[in-house]
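Excluded from the complex is one protein chain; the other protein chains are retained at their positions.
Order as written gives the chain letters A, B, C and D; numbering starts at 1 within each chain.
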Amino acid sequence: MYIEKQKKMTKFGKPPGELIYTGKVEPSNAIINVISYSESSYEEYDNVEFEFLDKLNKDKIHWVNFINVSDKTKLKTFGEKFNLHKLTLEDIINVNQRTKVEFFDTYTFVVIKVFRDLYEKLEFRQLSIIAKENILITFLEENNYTTDLLKEQLKNNTGNIREKDFGYLIFSLMDIATDSYFSRLNSYISSVEEIDAKMTEEVEEQLFINIKQLKQEILRFRRFVFPLKEIIFQLQRKKDSFITEKNELYYMDLYDHSVRINESIEILRENLNNITEIYLSIVSNRLNEIMRILTIISTLFIPLTFIAGIYGMNFVYMPELQWKYGYFVVLGIMVVIAIIMIIIFKRKKWF
Amino acid sequence: MYIEKQKKMTKFGKPPGELIYTGKVEPSNAIINVISYSESSYEEYDNVEFEFLDKLNKDKIHWVNFINVSDKTKLKTFGEKFNLHKLTLEDIINVNQRTKVEFFDTYTFVVIKVFRDLYEKLEFRQLSIIAKENILITFLEENNYTTDLLKEQLKNNTGNIREKDFGYLIFSLMDIATDSYFSRLNSYISSVEEIDAKMTEEVEEQLFINIKQLKQEILRFRRFVFPLKEIIFQLQRKKDSFITEKNELYYMDLYDHSVRINESIEILRENLNNITEIYLSIVSNRLNEIMRILTIISTLFIPLTFIAGIYGMNFVYMPELQWKYGYFVVLGIMVVIAIIMIIIFKRKKWF
Amino acid sequence: MYIEKQKKMTKFGKPPGELIYTGKVEPSNAIINVISYSESSYEEYDNVEFEFLDKLNKDKIHWVNFINVSDKTKLKTFGEKFNLHKLTLEDIINVNQRTKVEFFDTYTFVVIKVFRDLYEKLEFRQLSIIAKENILITFLEENNYTTDLLKEQLKNNTGNIREKDFGYLIFSLMDIATDSYFSRLNSYISSVEEIDAKMTEEVEEQLFINIKQLKQEILRFRRFVFPLKEIIFQLQRKKDSFITEKNELYYMDLYDHSVRINESIEILRENLNNITEIYLSIVSNRLNEIMRILTIISTLFIPLTFIAGIYGMNFVYMPELQWKYGYFVVLGIMVVIAIIMIIIFKRKKWF
Amino acid sequence: MYIEKQKKMTKFGKPPGELIYTGKVEPSNAIINVISYSESSYEEYDNVEFEFLDKLNKDKIHWVNFINVSDKTKLKTFGEKFNLHKLTLEDIINVNQRTKVEFFDTYTFVVIKVFRDLYEKLEFRQLSIIAKENILITFLEENNYTTDLLKEQLKNNTGNIREKDFGYLIFSLMDIATDSYFSRLNSYISSVEEIDAKMTEEVEEQLFINIKQLKQEILRFRRFVFPLKEIIFQLQRKKDSFITEKNELYYMDLYDHSVRINESIEILRENLNNITEIYLSIVSNRLNEIMRILTIISTLFIPLTFIAGIYGMNFVYMPELQWKYGYFVVLGIMVVIAIIMIIIFKRKKWF
Partner (left out) sequence: MYIEKQKKMTKFGKPPGELIYTGKVEPSNAIINVISYSESSYEEYDNVEFEFLDKLNKDKIHWVNFINVSDKTKLKTFGEKFNLHKLTLEDIINVNQRTKVEFFDTYTFVVIKVFRDLYEKLEFRQLSIIAKENILITFLEENNYTTDLLKEQLKNNTGNIREKDFGYLIFSLMDIATDSYFSRLNSYISSVEEIDAKMTEEVEEQLFINIKQLKQEILRFRRFVFPLKEIIFQLQRKKDSFITEKNELYYMDLYDHSVRINESIEILRENLNNITEIYLSIVSNRLNEIMRILTIISTLFIPLTFIAGIYGMNFVYMPELQWKYGYFVVLGIMVVIAIIMIIIFKRKKWF
C-alpha cells in the first residue's frame, strides 16, 4: 500500500471534535505514567489515576505519558483535566495528522511520527506532544521505543538531563526521534548499496520492482520526516516558548540534523533514479546482445540452406549434380561464403 | 473529455454582466429555501417568495439556499434584493469559475466545487457562497448532498451547531465539502491499490489506459481542490470577517485538512507515475522474454535444417549417403550440435 | 515555423528610435478613425486628417484608431502630435514586442496580441494601446475584429458602455481580446478531443506529428497570452490610472479570466503530454503484438520444416522411409508437435 | 568542447590579484585609443601614451578603449592611473568571468560577453566596461566589432549620440552588444528551421548529433546572455549612477530586449526538445515499419516452405506423390494459404 487512507470517511458529515481512533493498533485501555524530577529528585509513577494529575506542582518538571490513545473515554477526561481544545484531542486520536506544530494560548502542540519498530518494515506511529508550562505530555498509540529511551536517560541522568531545563527535556525527546530517522536512513542507504552491488550480477524483473518499492518507501518516509525542519524552525521563531537562551543551541543542532536528513533523502532519491536508469540500460543492452548474436547465427545459415535447397531440386538436367566432385565443390563454396560473411560481420564489429 | 470548455464563446463580443448559464444541468425553475435559527429556535421555510426575504431580521442567523441557478430571471431579481454586483451574478450563473474568494464591500463571495454525486463518476457542480452580515446565501446548480447534510446538522443541532456563531455555520458547510474531498480521495487511493494489485497478473493495454485516465481524473480533481487552501488562508487573513476568535481554530483545522488533501493528491500522482513506469517495464520485459525464447528456438533449428538440406542434395557422388549408418551418424551429429548450443546458451544465461 | 525571428537584425548597429516595420502585413497608407462620445452623444469620423486631432476636447471620451502602423511617415507625425516617446513609436512599429505595459509620465502604453483572424491558422497581430487622459489610442497592423467589435458596442451602446467611464472603455477593448483568447482556447480543446477520439482507431505517424504541432502552437499561443495576467495586475496596482473605484471590479473580473486562461493552457499542455505518452504506448503495443504473433508462427513451423528436411535426405539406408505408414506417422508426429507447442504458448499466455 | 575550463588552476595556491591572462587570443602589445567629444566637438586619438590620460578633463565625455588585455604590464600601469582595484584588474585579465556588474566607490564595473565574430562559430570574448565620472573605459581581448560600431556612431553622430549624456554612451555600447545577441539568435532560429525541414526527408544519426550540438551551443550562449537582464536591472536600481531621468527609458528598452532574448532562448530550447522527440519517434517508426514488413514476408513463406519440405521427403509410400495432378493441387493449396494469410494480415491492418 502506498499512502494511508485518510480515515475521515467514517466521520463524513459529522461535525469536528468527534473522537474516532483511525490508527491500526488494536484498541485497549489507556495507561498514564508520570515522571517527576528536579535537579535533586526523581520519581516514577506508573498507571496513575486521574486524581493524581491534579497534584502536579510547579516545583518540578513533570512528564505525563498517555499510552493507547484509542481509549476514547479516558482521553476525553484527560483532555478536560488539562483544558485541551477538542480539535487537539481530535488530532491526537485521528492519527493521520501531518507532522505539524500548533500554538494554543496555554500550550504548544506538536505532532511528529516515530517508527512502530526500529528495524522492521516501515510503519509509522503518531507521537503527539503537548508542552504546557512545566508539564510535558506525550500521547502514544501504543508503547514505543522513543519514550522508553527518554525514560532511561532521565533515570540514569545521562548527559545531566535532570539538571537542564524543561525545553531540554522536549529537545531530548525530539532528538531521540531524529536519531531513529538517521538510523532508518542508514538502512535505506545499505539497501541502495546492496541493490547497486547486485545489479551487475543479475538483472531480473524482481530487482526492478525492489528498486521501485524502495523508492515508494522512501517517498513515505520523506513525507513525515520532511516537515520536521519547518517545525523546529517555527518553534525557534516563537517567542516566550520553552526554547530559551540556554537550550537554543541544542535546537539549532536539531535543526541542522533535520536539514541533513532531508538532504540525504534527496540524494538517496537521485541515486535511486540513477540506478533505475543504469538497470534499464543494462537490461536492454543484455537483450540486444542476445538478439544480435542469435540473428547473426540465423543470417549465416540462411544463404547456405538456400544453396543446399538448390541442389536438392529434382530437375532432370542439372549438370553440376553429375560432376564427380560437385558435392565437395558445393561444400567448399558454402564454407567460403560462411567465412566471408563472418569476416564482414567482424569488420563491421557486429560481434 | 479532459477539461471543461470555457463556455464564454457564446458570449463573445457581449459586455460583462450578461447572465448565461454555462453548466450541464437541465434548466428548471429556481427554488429558494430559508432556514432561520438561534440558540433557542429553529425554523424551516421551503420554496419562499421574494417578499419573504425582506423579513430576515438581525436576531437570528439565516441561511438562504437558492437552487437551480439556471433560472436567469429569478436570479436577477434575487441579486437585486441582496444588492449583489452583476459580476457576482455572472460568476454564479457561469459555473465555470475557478475555486476563489472575492471580498466585496457588503459581502464575501466564495466559489467552491462540490461533486454532483459522491460515488459516481467525477462531475463537479459549482457551490457559490455569499456571507452577508448574518445571512448565508448558497447557490446551487441543482439539489446537492452538501446543503442536505448541513440542513440535517442544523435540524438535529449536531455538535451544538445552533449555539455557535455565524462563522461556524460557514465553516460547517466548507467542512462538509472538504469531507467529501477526503472521501473521493479515498476512492482514488483504492483505485490505485487495485491497479497495483492487478498489475503483476495481467499486463494489458487497457490497464495502461486506465492508469492514464485515473491520472487525468486526479488532474481535474486537483484543479478545483487545490486552491481551497489558498482561499481559507485569505479568509483567515481578512480582518472584520466572520472568522472570529471563537471559531478561528476551526478554520485552522480546515486549513490543515486542505493542506493534507493537497499533499495526498501529490503523493497519488507520484505513485501513479511510479506505477506507470513499473507497468511499462513489465510489459517490455514480458515481450523481451517471449522474443528471446522464440528466437532461441529458431536459432537451434536453423543449423540442423541446414545439415538436413546438405544431405537432401541430389549429387551423384556423395560418399556419406552410401554409408550404412550415415543416416544415424548425421542424426547423432545433429543431436550433439543441438546439445552443445543449448549448453552454450545456458552458460550465457540466455534462458 | 516556431518562433518569430526578431527582425532587429535589419537594424543592427543603428541607434534606437529608428522606425522600421517588422510585421508580415503588406505596407499601406495609414487610416485614422475617431469616435467621440459622451453619455448623450456619439460621433464617428472616418479617415480624419491630422488637424482634426487637435480639436479633441476634454468634454467627451475619444477613441483614435490608427490602422496600418507600417506607414512610417504618418506614424511619426502622429507621435509628435500626441507627444509619444520615440521608443514607444519604435515599439508600435516593431511589432515583435512582448505583451507588456509601460507607464510614461503622460500616458500608459499597453501592448497585447490579437489574432489576425479568429478561426484561421494562429497568427498574431500586435494591438498597441495608449491611454492618455480622456483619449484612447489604438494602433493596428491592419483592420482587426477587436476594434470592429468595440465600435459596434459603442454604436449600439451595448451594456450602457457610453454611460460608463474612460477606464471601462479600455476594459471593454481588453475584454474583447480576452474573449477571443477563450474562443481560440476552445478550438484547441476541440482539437485535443478530436485527436483523443482518433487515437484508438488509427495510430499513424501523422497523428503524432499533429500532436506535436498542436503542442507547438499552444506554446506560441501561451507565449503572448500568459503575460496578460501580469499586465492587468500592474494596471490594478498603479495609482491615479484609469482604473477607478467604479470600474475596478471589471478589472478584477478580467484578471480572473486571464488566470483561468493560463490555467486552461497549462492543463491543455498536461493533457497533450498525457496523450503523447498514450499514443507512444499504443504504437509500441501494436507493433509488439504483430511481432509476437509473426514470431510465434515462424517458431511453430521451423521445427516441423526441420523434420521434413530430415526425411528429405537421400541416405541409402534410412529405415523409416521404407515403413508402409512412415509418411503418415511423421505427419502425425508433426501435428502432435505443433499442438504441444501451441498449448505451451497458450499456457504461457504468449498469444 | 562544452564549457570553458576555469583557468584558475595555473594560479592554484597563489594569492588573489595576480594578473594572468586566461583567454585564447595570442598575447600582443596593448593599444589605447581615446575618443573625446562634446555636443560641439569630436576628437580621435589612436594609440596614445599613458601621459595623455592625465589630461582627460571634465568638459567632455571621454571614451578610452584598451585593446589586448593580455598585456599584463601595461594593464597594471593603466590600472594604477585610474585607481582601479587589483581585483578589478584580475577580473579584466582573467577573461573567464561571469557576466556581472560590480559597484566600486569611484567606478562601476560591468563584464559582458561579445562574440569574437558575428557570423562564425560561437566564440565569446570578454568586454569589460568601467564607467568613472565622465570617462568610459572599455577593455577588449582583441579588436572587436562592438567598439568599431560605437566609434562609427560617434563619428557620424548617428541618432545625435554626441548630444546625449554619458549614460547614453554606455547604453549605446550595450545596445550594440544586445543587437548582436539578437542577430546570433536569429541564426539559431534559422538552424532550427533547417533541421526541422530536413527531418521529414532524411533521418540520420548525424541529424540527431546536429540537434544535440545546437542544443549545447545554445546552452553556452544562454549562459552568458542570460544574466544580462539582471545586470541592467541592478544598474537601474542603483542610485546616483549614470542612469538619469533623461536616459532611463533607453535602459528600460534595453531591459525589455534582454527579457525578450531570454524568452526566445527558452522557446528555442523547448522547440529543440520537441524536435528531438519527433526525430526519435520518426526513427523508431521507420525502423518498425521495415521490421514489420520484413517479418511479414518471412511469415508468409515459412508455412509454404514447410509444405514443400513435406513433399520433398523420400518416403517410399506417399500417395499424393503418385496423383497425376498432385503437384498442381499442392501449388494451388500454397497459393490459397498465401492469399488467406495476406487477407488476415490486411484485416488486422498489419500492413
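By definition in this document, a contact is a pair of C-beta atoms (placed from the backbone, for glycine too) under 8 Å apart; a residue touches a chain by one contact, two chains touch by 3 or more.
What you are looking at is a predicted structure, and each value in this text was computed from that prediction instead of being measured.
Participant: Using the document's definition of touch, tell me which of A:28, A:77, A:183 or A:244 contacts the absent chain.
Facilitator: The single option touching the absent chain is A:183.
Participant: Based on the whole complex, identify which of A:81, A:238, A:292 or A:346 touches the chain you can't see.
Facilitator: Counting the whole complex, the residue in contact with the absent chain is A:292.
Participant: Spell out, residue by residue, where the missing chain touches chain D.
Facilitator: Residues touching the hidden chain, for chain D, are 1-3, 5-6, 8-9, 11-18, 85, 87, 90, 96-98, 100, 102, 205, 208-209, 212, 215-216, 219, 223, 276, 280, 283, 287, 290-291, 294-295, 297-298, 301-302, 304-305, 308-309, 311-314, 318, 320-327, 330-331.
Participant: Would you write out the residues of chain A that touch the absent chain, in ascending order?
Facilitator: That gives, for chain A, the contact residues 149, 152-153, 158-159, 161, 172, 175-176, 179-180, 182-183, 185-186, 189-190, 192-193, 196, 249-250, 252-253, 256-257, 259-260, 263-264, 267-268, 270-271, 274, 277-278, 281-282, 285, 288, 291-292, 295-296, 298-299, 302-303, 305-306, 309-310, 312-318, 348, 350.
Simple rule for what comes next: only the chains that are shown with their structure count from here on.
Participant: Fitting the CA atoms of chain B to chain D, what rotation angle results, rounded to the nearest 5 degrees?
Facilitator: Fitting chain B to chain D on C-alpha atoms yields 145 degrees.
Participant: Check each residue of chain B and list the ones that touch at least two other chains.
Facilitator: 291, 295, 298, 302, 305, 309, 312-314, 318
Participant: So how do the chains connect up here, line, ring, star, complete, or something else (other)?
Facilitator: line
Participant: So which chains actually touch one another? I want all the pairs, not just one.
Facilitator: Touching chain pairs, listed by label, are A-B, B-C, C-D.
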